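With one protein chain removed, the remaining protein chains of the complex are shown where they sit.
By letter and in written order, the chains are A, B and C; residue numbering begins at 1 in each of them.
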Amino acid sequence: MHLSTDPWVWIAFFFTLSIFTFLWKDNFLYKLAENVTVGIGMGFWIVLWWNQTVVGQFWTPLSTDFGSNFHLIIPAIMGLFMITRIIPKYAWMSRYALAFTIGSGAGFGLPRVIQGGVLQQLYATLLPINFTSVGLGYNLIIIIGTLSSLIYFFFSKEHKGAIGGVAKLGIWFLMIGFGATFGYTVMARLSLFIGRVLFILKDVFGMHLF
Amino acid sequence: MFWKKQLPIIIVFLSGVIMTVQYFVPLHASEFVFDNYIKWGISIGIFAAILGYFSFIRVHIMKITKKAPNWGYSIVALAGVVLMIVAALIDGTDTNGYYMKFYLYICASINATVFSLLAFYISSAAYRAFRARSSQAVALLLAATIVMLGRVPIGDYFSFWTHWGLPSFYDMAQWILNVPNMAAKRAIALGVGLGSLLMTLKLILGIERTYLGGE
Amino acid sequence: MNFWEKLEKLDRRIIYIIITLAVVLPFFFRMGLPIKISPETKAIYDYIQNLSPTDVVFISGDYDPQVDAELTPMFEAIVRHCFERNVKIVVSNVYNPQGVGLVEPRLKKLAQEYKKVYGVDYVFLGWKYGYSLLIMGMGRDFKGTWQTDYYNTSLEDLPLTSKINNYNDIALVISLTGSGAYVAWIYYAYVQFKAKIAAGITAVMAADSYPYLQAGQLIGLLGGLRGAAEYEQLIHHPSLGSAGMEAQSWSHIAIILFIILGNLGYFMSRKKK
Partner (left out) sequence: MKYFIFSVLIFSLILGIPSFAQNPPKPLTPIITDISGDGGNNLILKWKHFETVPGILYEIYRSENGKDFELLSPLQLKTMTPVWETEKRNDVSNWGFYVIPQKSEDTRIINIQIVKPTPDNLDSFVSLGAEKIVRVEFEVPPAKKLAEIPNQFANGTFYQIIPDDEIAHRPQPSASTAGLFKPFGISLPVDGKVGLEVSAKNSEFEFVDKGKRIASAEGEIPALLAKYGKKIISIVTEKTRYTVKYDDFAFPDRKTEPEKKYTYKLRLYQVKKPIKKVYGESDTISIIPKNEVPFAPTKTVALLDTVSNNVVLHFAYDPSVAGLKSYFDDSIFVIYKTKIGDTLCENGTKINTINSSWKFFTIDKIELDDVFYVEVFDKSGLSAKTSLIEHTIAEFKEPPIPPNLRTVDYENDEGKKIAVRWNPPTLAVGYNIDDVIPNTKVEDISDKNLYLVHTEKGDTVMQITDTTSIPDGAQKISTLSYSIPGNQKVLKIEYNMIVNPDDDVLYPKFSLDEINKVDIDVTGEIKFDDIEDKKYTLEGWMISKTGGKLENPEARVEMTIDATYINNVPIDIPPYTYFIYRGTDAKDFSTFKFVGTVGADSREFVDGFTELPKKVLPEGEFYYFVQVLGPDGSVKTSDIMGPIAPKGNLFNWNKVAVFLATLILVIAALFFFYHAKKGKKFYIRPIAGVVHIDEALGRATEMGRPIIYVTGLGVISELATLASITILGRVAQKCAEYQNKLILPCYDPIVMIVAQETVKNAYSDEGRPDLYREENIYYIAAQQFAYAAAVSGLMIREKSAANFFIGKFFAESLILAETGASTGAIQVAGTDDMTQLPFFITACDYTIIGEELYAASAYLSDDPMQKGSLKAQDFLKLLEMIVIIGGTVAATTGLWWIVHWFQVLGE
């Protein structure tokens, strides 16, 4: 174990502890750290935006090959229209840019979601039911689970009689599914804390961990 | 009225329909539309981003000038922005530059730590709130426990019954994830897929227009 | 106040201390428990293992610092594996600009460790505006969509990227994400361009991704720190992921005990009423 000599690691350590003080109560250090990160995050993004997108995706194509890229100026102006949103009187101008992005985004999405989100998902559910192989009829469980959960979210018939029974089965499947999410989420939250502990032990105190 | 309301809706409708139809048409013209639409979309987005920066800066400057509560922190936030721009200008955006170090050791550290607080909240909630209120909640907590044990090495260590050929926590967790969980999540995914498709259609048809903002 | 009521009213700070101990102590007292490899992880490993040195893996670090602890171990393990196998990698952050600051230093560090040449063995593209537009654009014209790498070098000038035209030249796309970004990769890269997609996702998202896995839309899946640990085991390079697994074990046990105790208290006090 040897303490880190890198001043950056100590800066990170200081801010890490500042945040942990929030567990005790909201305080000056926590608020300071929170605003520092907001500012640096925004600054990071602005630089990246300028360096990579404005220069890389807009200026470079225009400056190297103006002839075939000049039309990019039109959407750029439309993008600038968006800024009119902060002037209430002219805010409506931003609607053209919005309408264009929302409309084309919707058009892009529609067939692709049908294919990837509906048809391919349906196709994967069309399974043969057999009890011979190692599956032990898992396919049957998958199909029953999918169907009954779908019926639970079916709103045109009251949950009574047979449909009610199937919907009831569906809710059990859903609960098991949520249980899986729950279990995994616990793991996720702990991983984040473990990550910080690892940082403190390994980077700050220089412990040899693996 | 036409310019402010109808025209945007017409633009949405046309661009939506054109892009949907484009998907099914392999013609050169259709590919041309696709390629240029992507370029246009990107260019709009690039400049629309200024809006975000502008409102960020405006909010903080307003706070400072109005001496709103905690306005001192706004100075900190704005200083952070300036610091990053200066660092990038002088030192570049490479790994060893100040720009990258500021981000990695300050911003990333703080953000990671803020979210690591959730580990404490979830343990406190586990003790104080996650109750088996109904038989369904029992099923949920049981599945959760199995998945939790099945996902960590100690779960298998405890599964002494594997000697008798019974599935270990790991196997049970894998089964839960791949069979009942998969079935439930597939149903949800199919529902969500349909929901988003109808939303998309409502947008294209001009039924859903909250995005236009007030008025 | 009886025992159960007292238990219910336990100060939260005691719980905080217990969970901290459950995380920290296992680093000092190791049990050396083995980690089983799940088929989802093995699928990605096998796929990369069977690639040749001319193949390109595209890794998109679509995550931000909040989930750095879960996804960076995955990123490092996958990059190590590719470097070891001499597979070429192109790294980007399509869905999250914040990812740039997390991915770039780690990539540079690993490249130095494995003595890899920038532009030949790996390329870093960084973040550019576009999201799904970028994913679709890559399917038609990779270089035209990105134009330059993170260091503002034209992609035409880098030997590795000069050969990439679209997803046909990319053997595998790996999206590392704490959000639904991997679904966007499925919709926009797999659906239209048949790109092979694998996902490394935070544990929060993991359970929800099984339908995509079963449908073959994902070739494999790394779920949370566990997935990272499994991958590290496969490449025989235990690191951040594996180190955390015992802490993970004991803290899980602690949480399960909390739930059981909490519920006991709940039922006992309810019975009394």
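Going forward, a contact is a pair of C-beta atoms (placed from the backbone, for glycine too) under 8 Å apart; a residue touches a chain by one contact, two chains touch by 3 or more.
Only a predicted model underlies this, so the values are computations on that prediction, with no experimental measurement involved.
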Report, in label order, the displayed chains that the undisplayed chain touches. A, B, C
Of the residues listed, A:Val9, A:Met42 or A:Ile114, which one is in contact with the missing chain? A:Ile114
Mind pulling the chain C residues that touch the left-out chain? 112-113, 115-120, 141, 153, 157-158, 165, 190-195, 204-205, 208, 216
Considering the entire assembly, which residues of chain A contact the chain that has been omitted? 22, 26, 34, 110-111, 114-115, 118-120, 122-123, 125-130, 143, 146-147, 150-151, 153-159, 174-175, 178-179, 181-182, 185, 189
Residue list for chain B contacting the dropped chain reads 20, 23-32, 35, 86, 88-92, 94, 97-98, 114-115, 117-118, 121-122, 124-125, 128-133, 136-137, 140-141, 144, 185, 188, 190-192, 194-195, 197-199, 201-202, 205, 207, 210-211
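The definition used in the following text is that only the chains that are shown with their structure count from here on.
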Draw the chains as points, connect those that touch, then say whether the picture is a line, ring, star, complete or other. complete
Which two chains share the largest set of C-beta contact pairs: A-B
State, to the nearest whole Å, the distance from the C-alpha centre of chain B to the C-alpha centre of chain C. 15
Whole-Å gap separating chain A and chain C, where each centre is the average of the chain's CA atoms: 13
Length of the line joining the C-alpha centres of chain A and chain B, rounded to whole Å: 3
Residues touching two or more other chains, restricted to chain B: which are they? 39, 41-42, 45-46, 49, 93, 103-104, 107, 109-112, 114-116, 119-120, 122, 126, 141, 145, 147-148, 151-152, 177-178, 181-182, 185-186, 188-189
Residues of chain A that contact two or more other chains, please. 23, 41, 44, 48-49, 51, 53, 57, 105, 108-109, 112-113, 117, 121, 124, 177, 180, 183-187, 190, 192-196
Chain C-facing residues of chain B, complex: 31, 34-35, 38-39, 41-42, 45-46, 49, 93-95, 100, 103-104, 107-112, 114-116, 119-120, 122-124, 126-132, 141, 145, 147-149, 151-157, 170, 174, 177-178, 181-182, 185-186, 188-189
In their shared complex, at which residues does chain B touch chain A? 3-4, 7-9, 11-20, 22-24, 36-37, 39-51, 53-56, 58, 70, 73-74, 76-85, 88, 93, 99, 101-107, 109-122, 126, 136-137, 139-148, 150-152, 173, 176-194, 196-197, 200-201, 203-204, 211-213, 215
Contacting residues of chain C [partner chain B, same complex]: 8, 10, 12, 15-16, 18-19, 23, 31, 33-36, 38, 64-69, 98, 101-102, 104-105, 108-109, 128-130, 133-134, 136-137, 140-141, 145, 150-151, 203, 207-208, 210-212, 214, 223-224, 226, 245-246, 248-256, 258-259, 261-263, 266
